[in-house]
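One chain of protein is taken out of this complex; the other chains stay put.
First chain written, first letter: the chains are A, B and C, and each begins at residue 1.
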Amino acid sequence: MSSMHLMLPEYLLAGFVLLTLVGNMVVGDRVRVASWLGLIGLLSSFVVSASIWSVSLKPAVLLNGGVVVDNYSLLVNLFVLLAGIGAILLGWGETRWGQEFVALVLVSVLGMMILGLAGNTIVLFLGIEVLSLPLYILAASEHTAAGGEAGLKYLLLGAFSSGILLFGLALLYGALGSLSFINFASLTNVGTPMMWAGLSLTLVGIFFKLGIVPFHMWVPDVYEGSPSAVTQLMAFGTKVGAAAILLRFLDFGFYLSPQWWGPALGYLAVLTMIVGNLLALPQTDLKRLLGYSGIGHAGFLLVGVATHSLDGARAMLFYLLPYGFAVLGAFAVLIFVAGNQDSVTLSDLKGLASRRPLMAAFFIIVMLSFAGIPLTGGFVGKFYLLQAALFANQPGLAIGLVVGTLLGLGAYLRPVQALFSPADESRPVPQWTVGGAIVLAVAIIGTIGLGVYPTPIVHMVNQSANFFWLH
Amino acid sequence: MLVVWLLAVALAGSLVTLWVPRQGAKVAAGIIGALLIILYIGLLLHPGQGVNVPWIPAWGIRFHLGSDGLSLFLLGLTVVMTEVAILASKPEWGRMYYFWILFLEFGSLGLFSALDLFLFYIFWEIVLIPIFFLLTSWSGVKGRRAAMKWLIMNLFGSLFMLIGVVAVAVIHTQPFGPLTFEIAQLAHLHMDARVTPWIFAAFFLAFAIKAPLWPFHGWMPDAYGEAPAPVTALLAGVMSKAGVYGFLRIMLPLFFPEFVRYQTGLLTLAVIGLVYGAFMALRQTDMKMVTAYASLSHIGMIALGIFSLTRVGILGATFQMVAHGLMIGGLFIILGLLEQRTGSRDISAMHGLNASAPRLAAYFLFFALATLGLPGLPGFVGEYLIIQGLVAHEVAFAVIAIIVLVMAAWYMLRVFQGVMQGPDRGQSILDLKAPQVWWIVPLAGLVLLLGVWPNGVTAAAVPSLYHAVHLFAVKGGGV
Amino acid sequence: MIPFSILAVVAIAGALGVILGKQPVHSALFLVGNILALAVLYLLLSAEFLAVAQVIVYAGAIMVLFLFVVTLLTAGKEESEPPEDLSGQRWTAGILAIGVGGALAVLAAGHPGPKVAAGLPVNFGNLHGIGHLLWGSDFLYLMALAIMLLTAALGILVLNRPMRRTHVRHQRRKEA
Partner (left out) sequence: MIPVNWVVALAAIIFAIGAIGVMTRRNPLIMFMSAEMMWNAAALAFIAFARQWHSMSGQVMAFLIVGTAAAEVGIGLAIIVTVYHRRHRLDIDEISGMKG
């Protein structure tokens, strides 16, 4: 297949970015036109990615190793497109964020897709920047003081972490003489101090994006201040992109020298799971709670990478999906409950069980998935990670995972119990919106489906992670 | 296949109750419960093969359900107690209440029939959720904290057990076994002596917390105390058996050598629980808490039977599980009716009620006598077998057990006398009415049947126990 | 070596000036110095095109933008920045950064890279060489850059649009 064909999802999306911008100029209901165009673009890219996934099994290396299109990158495409579709639907008809909202979401999703197929450090850097730049704008686009603060904080930490990442990449280039991950693999046998320094700085840069403790401090504030639909994109899409590039970078470029990074990642994973979930416990603002929960879940993802095994890679890839569904569902409910408000606290959830039983039931399912209770996807994902950790003979990771889950329980159950408190009658009854209802329905079907019959997705993920040269 | 139908009807039924009119929820749930009892009778007549199909082939997980002598009567206990609990509940508790009760039944049925370790674990955690919500929404403010305590304490054990579950399967693959979670296959496992104690502890913790065994009963007083009476009946009658069932179904085949090694410690633990429960029961003034601690003591007794590691002791424990479920469940429901009528649970606040409610008093006495082990009633049979098993191992434990039996008579009769007898101070309550009698009588009849014809359970349980014993022999353990 | 030493001193002085500057205007001007020193250094490292690009893009466009914003925001104000009170966290962060930077510098200085035998390729670093790559095999990178610049234009449009309605932020932290 030609490179044109293989990268069609990316081209399509880039084309639709331009189309959306043109759509913004069309007289009439601009936001509506842009939203439809964006949705069509994301959906068509989704369909194309899925169809290429189903026929292409052999990795294709394009652009002198700069781009690798394989089942892995295509699966990442599917995940981030899902996040993008969620963001568009959750922000449907919302004029508050301007008509460029859709185009910016599309660009950000494009960046995440680029991260999925990065084969050298140039594409890695470009992907991160294409992903981040629109998110800086979106984070600041809420016309409140907090919105601007969120954008500013995100921007400064983003620029800072990109600087660290860039310097790390430069040192790696100096130590290895190449920018391509495939060449790294044969060059990393002999570790030089400069390579070590470059690798550490690069990882720190990626950890900032992923929100790994101790590089997590920006997450809660940015999540709280950003518009909810955008926060959803950050929580799901960015995490997919950063995790995808982390896995590709380490298990592709440094697969022969896990001694340089394996143990460090293991300790960070345990630290992140415990600290993230611990800090989530006292939160009363739902967005902040989800932010800390996102930190904790980044730790779970890191477990898969730290095991340095095929199982770990698969488990991490699988875990992204139940996590993403849960994020979609949680933010859909959050947007319903918030109404015109900026933030949702636990007391805003009171009485939802009696006023909107179905909404409350869906929220409960989502929270149980976060907590990892069986018959939800979250449990199956944690089970897979646990399996990978034990197969890799790393019981410490398994225990860290369990302790993190236990700590998280308290955080996820408090909102659930709040649903059953007597309602505050002065608050308006949450209203359904069409876009949000679609997102919520998909999230619930996905969560329950993954929990009850994960076999097809497990199969798909296992096939997608097959390209790794691990055993 | 009937097992699958049982599960499917319970799950579908729980969803159906969500869509019936609010007033009809209890009726619908009652009909579904009755349907499940009919299905269960079918299962009793044709035990059949169960079902065993691949579920997640990549991980060697199978959807394997079946019913053997060990689980068959626990399934029966579940359907009967759930139906009784439904009938004892108030219609105004609403659809969600009956949904959770039936969902709990679904989880319990799955738990008792799962033969794949992963499937077992799924149901093991599933049953926590309905109780959590029942405690959250249908009890007082303290119920919230009880719910939280229930879920977190149980998940504390369960999550470590999850590590154990996966570890067992992973060890089974090394060096070249297939990845499987079949309990029967995992039973042939030979584990490294360095990791076995940890895995043993992980499983033991989970089962001991749910049973609960002393000293893992921290959640018990709150949950038993706060839950509505029918839910308490299910907790004490059915849920507590899940933990004990785990010892029999999972731990005995997998860890028999460890059981032999730690036997004295385990027996001591169980005996302390037995004595502690009895003493605590004596000290309580709240009649529900007396029964709760009595239940703790009884679970200690059942655990003694299992840890005696003799065939007769285990047989007694198996029998006592079913019998105790019916008796303690009945007792909690009677207490619930009493509380509903008097508005209090304090023993000292009630006197001479049998004057105005002779039928209620009679059934109270019947269930109280059954739990304290009166000959002719099933409690006696189970305790007799357990003590017989203990004598074979260590007489001291048997002696303590017998002493506690005497205490049991004391604390049970103390409650009965305090509440029902004594001077009539003009307190007058409503006696049992016809609809309530209709379902208490069959329950009492069932208890009586077990007492006079224990062979029914034991004869059916023996073959599967022999199967377990055969496994022990393979692993080099003694019986 | 002498040109390098001079440039290094200028660049480091500029960098220190940026972070020590009392006012953003001073910092911006120091940054211009730093950037120009680096541009000359690029020239010495046979990166002609990048040297020119550095001057045009950075010193020419970016810094003008910075200066513009600085003057816009601080016009008519005496003191834009509140007095520095370095908390412990900031101190540790700064010391950590000094340590990491020092270690990296020592590491880099102590490890001269391997000598590459072949001479510099033709057109190394000039317009021809880099143009050949960017408009040839690496064209897609340029496209990504184009998308980013488009995003930037879009962002400025979005962010500086007048507010449609005022939002009163609800302080709902009763439970905190």
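Annotations for the structure displayed:
In the analysis below, a residue touches a chain if its C-beta (ideal position, glycine included) is under 8 Å from a C-beta of that chain, and two chains touch if they have at least 3 such contacts.
It should be emphasised that the depicted structure is a prediction, and the values quoted were computed from it without experimental measurement.
Counting contacts over the entire complex, the absent chain touches A, C.
Which of A:Val61, A:Ala170 or A:Val452 touches the hidden chain is settled by the complete complex: it is A:Ala170.
Of the candidate positions A:Val31, A:Val68 or A:Leu179, contact with the hidden chain is made by A:Leu179. Contact between chain C and the absent chain runs through residues 1, 3-4, 8, 11-12, 15-16, 18-19, 21, 24, 27-28, 31, 34-35, 38, 41-42, 44-47, 49-50, 53-54, 57-58, 61-62, 65-66, 69-70, 72-74, 80-82, 84, 86, 90, 93-94, 97-98, 100-102, 104-113, 116, 118-121, 124-125, 129-130, 133-134, 138, 141, 144-145, 148-149, 151-153, 155-156, 159-160. If you put the missing chain back, the residues of chain A touching it would be 121-122, 125-126, 129, 133, 136-137, 140, 143-145, 148-149, 151-153, 155-156, 159-160, 162-164, 166-167, 169-171, 173-174, 177-179, 217, 220-221, 224.
In this text, only the chains that are shown with their structure count from here on.
The greatest centre-to-centre distance from chain C, using averaged C-alpha positions, is reached by B.
Relative to the centroid of every protein C-alpha atom shown, the closest chain centre, again from C-alpha atoms, is found for A. Across all inter-chain contacts, the pair with the most C-beta pairs is A-C.
The distance from the centre of chain A to the centre of chain B, each centre being the mean of the chain's C-alpha atoms, comes to 43 Å.
Per-chain CA centroids place chain B at a distance of 68 Å from chain C. Residue ranges on chain C touching chain A, taken from their complex, read 103-104, 107-108, 111, 113, 137-138, 140-141, 143-145, 147-148, 150-152, 154-155, 157-159, 161, 163-167, 169-170, 172-176. Chain A makes touch with chain B in their complex at residues 353, 357, 368, 373-375, 379, 383-384, 386-387, 390-391, 395, 398-399, 402, 405-406, 409-410, 413, 416-417, 420, 453-455, 458-459, 462.
Per the touch definition, chain B reaches chain A in the complex via residues 55-59, 96, 118, 121-123, 125-126, 128-129, 132, 136-137, 144, 147-148, 151-152, 155-156, 159-160, 162-163, 166-167, 169-170, 173.
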